[in-house]
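Following this message is one structure expressed as structure tokens.
In this view, the complex is presented without one of its protein chains, the others remaining in place.
Right after this comes chain A.
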Amino acid sequence: MRFNCLICGKGGQGVITLNRTIGNILSLLGYKVISAETHGMAMRGGSVSTFLKCGEFKSAGFGYNQADYIISTDYEEYLNNKHYLKNDGYNIVNTDKNNKNNNGVFFDATKLSLKIFKSPKYANYFLLFIFFSLLGKIDLIDVKNILINQKLLDENKYTLILKELKDVI
């Protein structure tokens, strides 16, 4: 499997954790992944973007118009990075605005997380499961099992998230 993915958002929204979680899951499932993060100043609310490549690569870099996926925890940061997306690439964006376009999913993951879990902190799991279902090839049960093993999620939360996502995808 080969793909390029850009994950972006604002410092504090869990961008780096999301990047690490996706890379970890793919590595444990036997894929070769390389990703690049930015730390430091960025964690104080500044723009954060991370690159992730799956396949036989030496670096995590790619140029404009080369991303198969953009996952963004923030609408403005999606706008800042959308020039990286291929013409037939997918966007997965957490936004409270009613933005729609043909090649992506725009939805209010924070609101969903607040609704089900009374906390915004599960918002990125909605993005993660949408990403893995768009990616195909990987069984969501395998993803779930890894997350449960690492004590990031439990069976009940997984069921609730998947139930909500049926209406989004």
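The rule is short, and it goes like this: contacts are C-beta pairs under 8 Å (C-beta built on N, C-alpha and C of every residue); 3 or more make two chains touch, one makes a residue touch a chain; residues count from 1.
The rule is short, and it goes like this: contacts and distances are computed from a predicted model.
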Message: Tell me the UniProt protein name of the chain this structure doesn't show, selecting from "Indolepyruvate oxidoreductase subunit IorA", "Cytochrome bd-I oxidase, subunit II", "Phosphonate ABC transporter, permease protein PhnE" or "Monovalent cation/H+ antiporter complex subunit F".
response: "Indolepyruvate oxidoreductase subunit IorA"
Statement: Hidden partner sits against chain A at residues 10-12, 19-20, 23-24, 26-28, 30-47, 57-65, 76-77, 79-80, 83, 110, 118-120
